[in-house]
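Just one protein chain is left out here, and the rest sit where they should.
Up next is subunit A:
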Amino acid sequence: MAKIIVVTSGKGGVGKTTSAAAIATGLALRGQKTVVIDFDVGLRNLDLIMGCERRVVYDLVNVIQGEAGLNQALIRDKRVDNLHILPASQTRDKDALTLEGVETVLNTLNKDFDYIICDSPAGIERGAQLAMYFADEAIVVTNPEVSSVRDSDRILGLLSSKTRRGERGDDPIKEHLLITRYNPNRVDLGDMLNLEDIREILAIDLVGLIPESEAVLRASNQGVPVTHDDSSDAGQAYADTVSRLLGEDVPLRFHEFQKKSLLSRMFGGGRR
């Protein structure tokens, strides 16, 4: 039995795909057999972030429409054995997905994998609702700014009503908050919402906090999920997030402004 985790946010550009790729990679590195599915039909990105764009032959829509088998469409990751990618179609739109088709795909993957990560498209329409419909857990990706927090709040409402668990009245979806692009320096200056405010408004458990980091952009452009960059702060923060998803108790890092030491202030030209 696989755990189905949707990575969602409502708002676009907050780091859903980056997070889905980094978390799927992290789970696989920890020995979990993991598949990550791109639900963003028409705006395919996950394959780029995962660095497998040249190996895409068949995609999710082909599988749902019976034009290819699931094993033909699954791409094995080059770097981690346990990791597979199911890409989206770039030429179709989200109407090509059906609820029954998605269910069949997930049921088949369910037998072979420990974790199924669904990378949701932005918005609250059909594509996003299909990505979340069968989820057991949800990672709600939020930036420290008001519009992102409000959209995440909206998504949390949909997770409790417009999903299989919500409609059947089963145990609710386990909701995790993942804050990305957090910059403690700018939080202190009042440019960004602080961690506590976001947690208070959204009222769900924090699973991770990813600092704003150059490593993320670099990783995206190189097609290497940032989890592989274990010297970077963002890479370490995603590794912490994966540990928490696996039930470990890991202290929070990177949420406080790092005051420079006396020496670096003396030699750093007095700049903060």
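Note that a residue touches a chain if its C-beta (ideal position, glycine included) is under 8 Å from a C-beta of that chain, and two chains touch if they have at least 3 such contacts; residues count from 1.
Everything that follows uses one rule, which is that contacts and distances are computed from a predicted model.
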Chain not displayed: protein name in its UniProt record ("Probable septum site-determining protein MinC", "Quinol oxidase subunit 2", "Amino acid ABC transporter ATP-binding protein" or "Formate dehydrogenase subunit alpha"): "Probable septum site-determining protein MinC"
Residue among A:Leu43, A:Ile201 or A:Ala215 that touches the chain left out of view: A:Ile201
Listed residues A:Lys33, A:Arg55, A:Arg126 or A:Arg150, member touching the removed chain: A:Arg150
Residue numbers in subunit A that touch the chain omitted from display: 124, 150-151, 153-154, 156-158, 160-161, 200-203
